[in-house]
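Just below is one structure, and these are the notes that go with it.
For this view, one protein chain was removed and the others were kept in their places.
After this line comes chain A, so read on.
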């Protein structure tokens, strides 16, 4: 039972990193990506393969895994981010399929549908928890920075943002690369935590689950996303739902939220640390 709780905490933390990774993209810039799990897959597989086949040390695998995600984000983002938001969302959806197809095809390297095993177990409980906390803090800083406010401007009105001198395309690219790299980081942690990978772990449902968590807590509230991730991951686990029933529950929740409380559970509210608030008022006064 103790092991069970530990594994629950660790998987929750990893999916927390995933959900928080799409917050700057979806919550703040207004771009819907339904393929962020593909980046998780790329991060996981690149680092896993490097560790298993070439025996590279953990930190190098981590670095290369995250960097390859950034590279992929540049390739995908360049043609699609110039266009209407629908194109981006849809291509991200197809990206998920494409990545799964590649993973299945090159079985000699990736292990194919049978999976890649024997990855050394390097993700320990403290590492995962610290990573989750640091990621949340990083994204919170992002939200309060000038860069983050530029994102909010783009989400509210792209044309107006442009007229204020924001390079919308370059900004979207930066956000996309940043978030993809965090998703990749989650993937690396996941690979070295599970010690086993197969393509189905990173399917379409995982990507959409992340978006659903985000929406449920409130697209504009980081606190909301963190809370909803914890609640929506732990609750079905305790109630032991079948996976289809769980997805039905999620979707019904989302429809209710969209229809009746479109800003999510917490709306715009954020948990603020009082010390920082004092500090801020002092500098302003």
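Structure notes:
The rule we apply is simple: a contact is a pair of C-beta atoms (placed from the backbone, for glycine too) under 8 Å apart; a residue touches a chain by one contact, two chains touch by 3 or more; residues count from 1.
Heads up, the rule we're going with is that contacts and distances are computed from a predicted model.
For the chain of the complex excluded from view, the name given in UniProt is "Amino acid/amide ABC transporter membrane protein 1, HAAT family" [choices: "succinate dehydrogenase", "MoaD/ThiS family protein", "Amino acid/amide ABC transporter membrane protein 1, HAAT family" or "Glutathione import ATP-binding protein GsiA"].
Contact with the omitted chain, checked across A:30, A:70 or A:115, is made by A:30.
The hidden chain makes contact, of the residues A:60, A:101 or A:271, with A:101.
Although one chain is not shown, part of chain A still touches it, namely residues 30, 32, 34, 75-76, 78-80, 82-87, 89-91, 93-95, 97-102, 104-105, 157-160, 205, 208, 211-212, 215, 244-245, 247-248, 251-252, 254-255, 258-260, 262.
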